[in-house]
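Here the complex is missing a single protein chain, while all its other protein chains stay put.
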Amino acid sequence: MNIRTLEPRDPNFEARVRDSFARQPMMRLLGAELTRVLPGLTEIILPFRGDLTQQHGYLHAAAVAAIADSACGYAALTLMEPGQEVLSVEFKVNLIAPAVGERFVALGRVLRSGRTLTVCAADVHAEQSGSGKLIAAMQATMIASTFPSHRTGFVAS
Amino acid sequence: MNIRTLEPRDPNFEARVRDSFARQPMMRLLGAELTRVLPGLTEIILPFRGDLTQQHGYLHAAAVAAIADSACGYAALTLMEPGQEVLSVEFKVNLIAPAVGERFVALGRVLRSGRTLTVCAADVHAEQSGSGKLIAAMQATMIASTFPSHRTGFVAS
Amino acid sequence: MNIRTLEPRDPNFEARVRDSFARQPMMRLLGAELTRVLPGLTEIILPFRGDLTQQHGYLHAAAVAAIADSACGYAALTLMEPGQEVLSVEFKVNLIAPAVGERFVALGRVLRSGRTLTVCAADVHAEQSGSGKLIAAMQATMIASTFPSHRTGFVAS
Partner (left out) sequence: MNIRTLEPRDPNFEARVRDSFARQPMMRLLGAELTRVLPGLTEIILPFRGDLTQQHGYLHAAAVAAIADSACGYAALTLMEPGQEVLSVEFKVNLIAPAVGERFVALGRVLRSGRTLTVCAADVHAEQSGSGKLIAAMQATMIASTFPSHRTGFVAS
């Protein structure tokens, strides 16, 4: 899919995405920043911090997954209808190399944007002394929901 | 596999797992506790906290994934050789219901323990007023490594 | 979730599932049989055949995935509304041990049945001389659709 030709359904998509990101306490706790917001694509940057590490001093896999999942979710949201919110249905991440670096850059992109479901992918690069290295790849499914009805989106009957 | 019959290769497995968990700054940041450590099975509990939420006030998917991944990894480590460490190769999580609750309980178990790779699964339940609800399921691959050689485990040539 | 208490929305669920399975040419090509159909649970059996193998003579991962995916999909369908069909959104399979055996048994079960999405898991065991061994585990997302509208389910408007 040529995501550059995608027309957002909501002309106000960037403000909506940035507003949603700003209301995520978990992103603040991690210190993640939403940098780029384009139709079908977002970038999230996480500076290294000692309290985000695992037992060997690498960035914890959960922090890697956190920014990749958010980059996927917000890439999906850029293409959703006004008034819709985004929730993660599932994601899978391959941790490709040790997460060693000064900062970590997650780039999320939409593979397919549907009325209900959006399929996304994200790469995470570790940056050190100006050079980058791929450390993780994610494939994820996102769902559009209208709060608060999504509370029961998965509930039987 | 009947995990109750699994013989740990390291009689000191519980202390080794608890020590490794204690050296994870990310788990401290989240406030996660390692409660049960049995051969091929671990339990991690995460009390709800407002700074771990996403934009709707639910526990963030990244926090859900964090405890599920750690429960898988430490379940794998209970069955590894003395001196080995565990790293996540990949994990996939389905977010089954909104993460609403007072605390979240991840139960990780080993499906298959090999010399190099271990396949694990984890369930996460949200507990509220004494009742529990399944909110997430994970399937993960872990790798045994001997620090620091695992730094280059994925490096070509 | 206690799937034994699940009430099918369609009293005719078993016939509907068996009829759908019978209309899958791919299952016939592989020689797979749908054996058990219960609310939220199905079993598919695949006898070993030389033309289903990979280069080492094991059952091919694609054949393992085929019966696991179908067991998940039909488990989901047992709980869907009359008139709905099921499509796979995504699945992830861990190939836990070499697929060596006389026949392969996939057991699919519903973890959560929602109006739109159903989350399922499946195990595949290889049976040889009366004993079974876990060879694969799957986690999958299924979607309910009303043919032919699902043709455009993923299409951006």
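Chains here go by letter, A, B and C, matching the order in which they are written, and residues are numbered from 1 within each.
Operating definition for what follows: contacts are C-beta pairs under 8 Å (C-beta built on N, C-alpha and C of every residue); 3 or more make two chains touch, one makes a residue touch a chain.
These numbers come from a predicted model, not from an experiment.
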Checked against the full complex, the residue among C:I96, C:V124 or C:A144 that touches the missing chain is C:I96
Given A:L6, A:L38, A:V100 or A:A137, the residue that touches the chain left out of view is A:A137
Touching the hidden chain, out of C:L52, C:M80 or C:V110, is C:L52
Listed in rising order, the chain A residues that touch the chain left out are 1, 92, 94, 96-97, 111-112, 119, 121, 134, 137-139, 141
On chain B, the omitted chain is touched by residues 6, 9, 79, 89-90, 92, 112-117, 119, 139, 141, 143, 153-157
Where chain C meets the chain that is not shown, the residues are 20-21, 23-26, 28-30, 50-56, 60-63, 65-66, 69-70, 85, 87-98, 147-148, 150-151, 154-155
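Going forward, only the chains that are shown with their structure count from here on.
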Given over half shared residue numbers means same and under half means different, the chain A/chain C interface is same
Per the C-alpha means, the centres of chain B and chain C lie apart by a whole-Å value of 27
Multi-chain contacts in chain C, i.e. residues touching at least two other chains, fall at 92, 112, 119, 139, 141
